[in-house]
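A protein chain is absent from this complex, but the other protein chains hold their places.
The first chain written gets the first letter, and so on, giving A, B and C; residue counts start at 1 in each chain.
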């Protein structure tokens, strides 16, 4: 018996999670909501996803665009076991009452505060702790990237302290009204909120983050300085730990992946939907070990990195898998991600 | 008996044409060349494309990267009927002697001068005139976009005169060393070379073009002012003509495709390889008819628009199809392009 | 007796017009308004410009920033002969009642509709027709650029028809919240509103404009195709006509000014306040004459091109100069602009 899933909000995250859910053997995508017709709504129909009109949307607008709708959001919520809320930041907060009224479970995104849910979720980080919860929150793209890396390094060598600088993209590729066009914008919250957000997954982690925004749409890049508790044997052993983990993709020097433009080019070459790169991306040339001090760059594809996490969150919530690694393996196989080696 | 095809140069154009050729029922992709190992070379191997070392490349570099090679470019050319030369601009010129020496036919790209080949090619424009030629040249992305539109408008209403302003992207997405980062660069050749290049397809067309370069990587946009010879019935009849032609994609106003960021987002949603948009892209809101005067914007995806043209050029060269429309239909079905309506 | 001038809104346009007014021999800058303290407000004080609190602003915010204020906007308006309204687009509309109540004249910017004023103004275009008016509107940056060029070409050779493509900057340099970061946005109004706006200056001009927005902050670039009524002797005679006009700056080929980045670099070298380029910028290599057909690029510095126009508008309004050329000469000498040759 598959878990019946609704996606509330078929935007950047929602459309990806919809595809991902549709590919899972143990889930059924029942429908998606959209506020107004658009090329994305049209694409939902072309993919055969039943379309429901969200909140303030007007069904007649959809009809005149030739996009038949199956009902309202409330109609959809009544037909599912769980709603994945992929509405814009802070809207999930007001949606929670709708899910409670409908008696369904829900998964929120990282744009919402941690208090919205019973627990914050990261598959590599705290799958077990999230089993059976009624409301979960998948942490944001940057937090997910940091939590995954912590999930690799912590068990292996222990983490004494972590300093990360997050060089963030200014807007997503299709957000043409946001800037900056030319300039760098420091985030005047020192340290930034990302560190505390990682601690919703790893409460005891000592981590401080600093953030800036730059004029690019492709990916964020993290500059990480980690002081480990125990000294790794050597650099190759650290690279091997990342390679051996799911949700990591490493570029070798001979691949000539100079930066995020080439990473995204690789993603297009690979051809996973929307040219997504759901893994943490590391460059072998961009990792350095000096005693217990580990420095590394990682690139984070803000549009897609949380997609497999949402899938695993459903699985944790309904206890569909014996453990996190099993869920991750099912998810990643279905999505075609780089397998752990 | 399939035509055996080699791709010389597995870069932006080459890798796309390789995939396209591999999908055609009447062609066989025998191999591709590459100068050095890279993530693209690795991807060629993952796709099962035999890899040959181009020109000055060193086979041992490939070996140490774990990428076995099947021979040199010369080895490859000896095994095929035609080479599609997708080497960097102006390099095709020096390659022509190699193809002659190998006794194979060749198709060059628009970065080469028209004189390199027996004829310049555009599938909607002059398929018939290119049948059986030994050397063809597929015109450049901008020229292809203009030629296609001329192939729709000319037969229907006649073209008195065409003025086009080409707002060009500064670099491809993965070319991180080219600019400008901030600024507009006029092309001080008035009119620009694109008009004469369109006349390699339509020798009698009266067309003048002006070009500028702007800081974007996604697509070119053409601003077209066409004075037709005969007055169309109305604007819908013009939109219908574009819609009824293969290799055109129109966005309706309700689709909210505001510009090239959204067009590329649609391309990612659609999911054709590399998020390509091989069709001329028009916006219904961006077409205006005033008597015999037709104004329209069109967006051109510089990385992929010539891909189906290369496939059709092979078919014209070896007379594999009874006519252009048939070849186009075979190509586009294999590639999943927007069908003519 | 100098005309007493207030600047309402000390932003991108206001701060420049303030400096320009302060340098004129026949005008007195009485004060400027600002809504909240900022580095620009601080700079106003450092320059000795009395600061008044605009509309909803709070004087105590200025005080705690150490910026003493001289009163409210109403206080300022009571002390002047004319207010130059440099408030954000569409706000001037609501301000007009304030000026009427204060019994002062006013000059609005091009972001307001033409109906706000008794006439629209361009110094080279229609100075005489604006003498003595109570309310004037200086047309927008793009319209100013087109009107100036029409004022040169029209009298000399007559203008049969003008087609212009306006490649617009996405945001000003200090507007870090606007995009697009990567992409081209066509303006789906065909023709764009700029043509009709030029006709507020030249009612009989046949002109059609098309616009797009691109990711740059520096300048707009216009691509102009003008069919003249009479054939110029040769290209040099056309270049000479532009050179002989005030408010035009031409770059010679040997100056290596490849595009707007270099034009702005020249502006920084020249050192007029804020690195402004208040002239229409043409490149000699970017002008082509073919019979009666004239093609030329011109770059327009959106932040500053209307600055001298506002000064001349004051002079026209109060009839401070015998004619437009005299006013322009006074203005340009005071500002240090490229003199006509």
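The definition used in the following text is that a contact is a pair of C-beta atoms (placed from the backbone, for glycine too) under 8 Å apart; a residue touches a chain by one contact, two chains touch by 3 or more.
Remember, predicted model here, so these are calculated numbers, not experimental data.
When the whole complex is considered, the residue among A:299, A:313 or A:328 that touches the unshown chain is A:299. Across the entire complex, the residue among A:90, A:288 or A:333 in touch with the chain not shown is A:288. Contact with the undisplayed chain is limited, among A:174, A:219 or A:239, to A:219.
The chain not displayed touches chain A at residues 163, 165, 167, 180, 182-186, 188, 190-191, 210, 212-219, 221, 223, 225, 258-261, 264, 283, 285-288, 295, 297, 299.
Considering the complete assembly, chain C touches the hidden chain via residues 15, 36-40, 42-43, 61, 64-65, 173-176, 181-182, 217, 251-252, 254-259, 261-262, 264-266, 268-271, 273-275.
Residues of chain B that touch the chain left out of the display are 170-171, 173, 175-183, 185, 215-217.
Assume only the chains that are shown with their structure count from here on.
Per-chain CA centroids place chain A at a distance of 35 Å from chain B. One simple way to say how far apart two chains are is to compare their mean CA positions; for chain B and chain C this gives 42 Å. Residue positions of chain C touching 2 or more other chains: 180, 182-183, 185, 215-217.
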